[in-house]
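Dumping the structure here so I can ask a few things about it.
Missing here: one protein chain of the complex. Every other protein chain is in place.
Right after this comes chain A.
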Amino acid sequence: MGRVVLVTGISRDIGRRFARAAAGDPSIERVIGVDVVPPRGDIGDVSFVRADIRNPVIAKVLAKEDVDTVVHMSVIATPGSAGGRGTMKELNVIGSMQLLAACQKSTTVERLVVKSTTTVYGSSPRDPAMFTEDMGPKRQPSSGYAKDVFEVEGYVRGFARRRPDVDVTMIRAANVIGPHVASPLTNYFRLPVIPRVLGFDPRLQFLHEDDLMAVLRHAATSGIPGTFNVAGDGLLTLSQAVRRLGTPSVALPRFAVGRLGATMRQARLSDFSPEQLGYLTYGRGVDTTRMRTHLGFEPAYSTAEAFADFCRALAPAEPQGASRG
């Protein structure tokens, strides 16, 4: 008897590809994808259910399909095509709350895997060099994606307390990068001229998209509970990354980069959120010891290799448009 996996956020590229990969896993019997809009690409053996996780319908899906593993991937970083910031927040926070409420009622759910992000640690000059899982942000995030993720993580911890019989795995993934990823950060690196914050050289850490798929599948099939930072080995500084990319860059004072980001956001050229500006000023590093010792996962790409793969894909044709992620 294989597992029945429910994947949320399947309309986005990463969710769709994870669902497809999971469907090919021999230990997984069935994969059900849930989202408000149907996925655009090929979903293979994945059965798609059009449902909004913001309303209680999701509980019925869980019961009807005998789902035992839930992979929650629909916490989005940018409003993108979803609409404005209000919609994004509702989708992230209310959606997660509804999903957790449904899981709590369900008698079949045994495992919950939540794809979180290292953005929850924030970026500030008072950060330690490497964050471990039991550290929190130096300052509570006040807006945007970081705040959403922070709140979602709080609800997930509450759920884990109320349902100790369910194995809850939280994957705090570093910035995902790869040939197919369209995220604020990859869009930033795709700019013809890269704006940098004058006088700061942040440390960046990347996770290759294949490694994200692998770690989510590993978590869904092994069911090891806990919170884990997942990132490629080593770090790159922004100046190093820009030089490896071979794109010209221009250093501007912080407030000018902020203005430029806001302008580009209005013009829908790029998505340059305040927390991204913080990240590109102060950087962040996470400690991945527990990923190895407890979760037993080893990423195939180091930070530098993941970035090199992204550079290779970037060189021939520049993918444009899509700014969802």
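One rule holds for everything that comes next: a residue touches a chain if its C-beta (ideal position, glycine included) is under 8 Å from a C-beta of that chain, and two chains touch if they have at least 3 such contacts; residues count from 1.
The rule is short, and it goes like this: contacts and distances are computed from a predicted model.
S.K.: Not counting the visible chains, the remaining one has a UniProt entry; which protein name from "Tripartite tricarboxylate transporter TctB family protein", "Succinate dehydrogenase/fumarate reductase iron-sulfur subunit", "Cbb3-type cytochrome c oxidase subunit" or "Phospholipid/glycerol acyltransferase domain-containing protein" does it give?
M.R.: "Phospholipid/glycerol acyltransferase domain-containing protein"
S.K.: Pick out which of A:87, A:104, A:222 or A:237 touches the chain that's been left out of the picture.
M.R.: A:237
S.K.: Of A:127, A:148, A:167 or A:210, which sits in contact with the chain we cannot see?
M.R.: A:127
S.K.: Among A:54, A:72, A:163 or A:203, exactly one should touch the missing chain; which is it?
M.R.: Counting the whole complex, the residue in contact with the absent chain is A:203.
S.K.: In the complete complex, which positions of chain A touch the hidden chain?
M.R.: 125-130, 132, 135, 197-201, 203, 234-237, 239-244, 253-254, 282-283, 285
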